[in-house]
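Every protein chain of the complex appears in place save one, which is left out.
Letters A and B name the chains as they come in the text, with residue numbers starting at 1 for each one.
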Amino acid sequence: MTDLATPPEERDVPVESHHTDHDDHGAHHTSLGLSNMKLAMWLFLGSECLLFGALISTFLLSKTRFITELAAGNPNVIEGLLPADQAAALAEQGVRGGFSDLPVIFQEMASERSVEAIFDIPFTSFSSFVLLMSSLCMVLAHKATEDGDYKNQRIWLATTALLGSVFIGGQIYEFTAFSNEGLTFGGSLFGSAFYTLTGFHGVHVTGGIAMLATLLILSFRGKLNSDRAETVELVGLYWHFVDVVWVLIFTIVYLIP
Amino acid sequence: MTDTLDPNVSGSAAHAEAHGDHPTEKAYWQIFAVLATLTALEVLWSYLGFEGPALVLPLLVMMVVKFALVAGIFMHLKYDLSIINGKYFTILFSFGLVLAIAVYFVVIATFKFQI
Partner (left out) sequence: MAIIENEPLALPVGDGAMVTNPLGVFSRPREVTGLKNWLTTVDHKKIGIMYGAASMFFLLIGGMSALLIRIQLATPNSSFLSADAYNQIFTMHGTIMVFLVVMPLGAAFANYLLPLQVGARDVAFPRINAFSFWVFLAGGLMLNTSWFLGGGANGGWFNYAPNNGIIYSPSTGIDFWNVGLLIAGFGSLSGAVNLITTVLNMRAPGMSLMRMPVFVWMTLVTQFLLLFAIPVLTVAQILLLMDRNFGASFFAVDKGADPLLWQHLFWVFGHPEVYLMILPAFGIVSEVIPAFSRKPIFGYPFMVFSGIAIGFMGWGVWAHHMFASGLGPLSVSAFAVATMFIAVPTGVKILNWLATMWGGKITLNTAMLFSIGLVTQFTIGGISGVSHSVAPWDTQQTDTYYIVAHFHYVLFGGALFGFMSGLYFWWPKAFGYMLNEKHGKFNFWMMVIGFNLTFGPMHILGLQGMPRRMSTYDDAMGFNLWNFVATIGSFILAVGTLWVLVNALISRNQWKKAGRPNPGPDPWDARTLEWSIQSPTPEHNFDHVPEVTSLDDFWHQKYQEDENGRVRRVSAGADIAQPGNGKGVHLPAPSYWPLILAFSLPIMGYGIIFTLWLVIPGAILMMTALFGWAFEPADDLDIDDHHDDDQPELAGANA
């Protein structure tokens, strides 16, 4: 593993060196060659992967468990959830005690029907597009910072934050619409898992917006010049990560039934 | 090694040299175009009425491509990994990743609801 060895470096620098050559800070040496902040951000994101991994797994295990409170208690609900002929066939077999009395196979069929009816794929596609667009703006903000183009830096940072806010607005609208249509948080396992997963993602986006706002403040104070492009890059890392999580959620939760 | 204790001042010089090969602005736009197209394709595919693997597999492939594009290029992973230029590191990293994914799928596949 010697390829990871710290290369022999300038040594025996006099103790007082700090005050004389602090220009040297810029090229501060780290053992891996990656700055501490960036390494830490990657580690943090690695940890976040497990967080979202566990949440997505929970969702996958729960996605066929769509049982509304209405359905669980109401004996007539079979007809609303299943095709009429199957509902009638079940009624002949004497199954009328509500959703939880249904054979599992019919429960799952009913779940799919209900969830597909509730999801609004075009709308969510638009949200996904907005978030992807914000990722583009984020890299452009970083690029502008590196080039010392502060006007564009602010424009792109602000656009990123704005697109993030649009996404959050869309999520709030979506949550409201879904719960009005009967997909409540506590009503079904599917609902609990769906809202927890997407809500967690939303909280992360909101945190990212706060970071972007902080960057904008720093920029207007003139503290975000090109030698601190890494700060923008770090927020960018976080922002892209949140975007990538949405790429997964969009496909796994919304598109794959 | 200077005698300072502010270890993580952003390494802009090291930074600049390590990032000299970052994509151009045009390349970022192109990547975005690919991402947007893939998203549109995904949505389109989900409406074409395929079922089972014919539906799921292409969706998953497109998802993985999008993931890789954002992580590799927007997040500069492609460039940063080359800084940590150790083959043992890469082997260990890949080994851990493959192991994690394998264990994950085994568990998801064997997990059964008891009812």
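As a convention for this text, a contact is a pair of C-beta atoms (placed from the backbone, for glycine too) under 8 Å apart; a residue touches a chain by one contact, two chains touch by 3 or more.
All values reported here derive from a predicted model rather than from experimental measurement.
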| item | value |
| --- | --- |
| Residue, one of A:W156, A:F178 or A:Y238, that touches the chain absent here | A:Y238 |
| Contacting the left-out chain in the complete assembly, out of A:S62, A:S135 or A:Q153 | A:S62 |
| Residue ranges of subunit A at the interface with the undisplayed chain | 1-2, 4-6, 8-9, 11-13, 15-16, 18-19, 22, 25, 30-32, 34, 36-37, 39-41, 43-44, 46-48, 50-51, 54-55, 58, 61-62, 65, 67, 72, 100, 107, 185-189, 191-193, 195-196, 200, 207, 210-212, 214-215, 218, 223, 228, 230-232, 234-235, 238 |
| Where the missing chain touches subunit B, by residue | 1, 3-10, 92, 95-96, 99-100, 103, 106-107, 110-115 |
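Please note the rule applied: only the chains that are shown with their structure count from here on.
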| item | value |
| --- | --- |
| Averaged-CA centre spacing for the pair subunit B and subunit A, given as whole angstrom | 14 |
| Residues on subunit A engaged by subunit B in the complex (per definition of touch) | 1, 3-4, 9-11, 13-15, 17-18, 21-22, 24-30, 32-38, 40, 42, 53, 57, 60-61, 104, 121-122, 125, 128-129, 132-133, 135-136, 138-140, 143, 146, 227-231, 233, 236-237, 240-241, 243-244, 247-248, 250-252, 255-257 |
| Residue ranges of subunit B touching subunit A (in the complex, touch as defined) | 1-4, 6-15, 18-19, 22, 25, 28-29, 31-32, 35-36, 39-40, 42-43, 45-47, 55-56, 59-60, 62-63, 66-67, 70-71, 74-76, 80, 83-89, 104, 108, 111, 113, 115 |
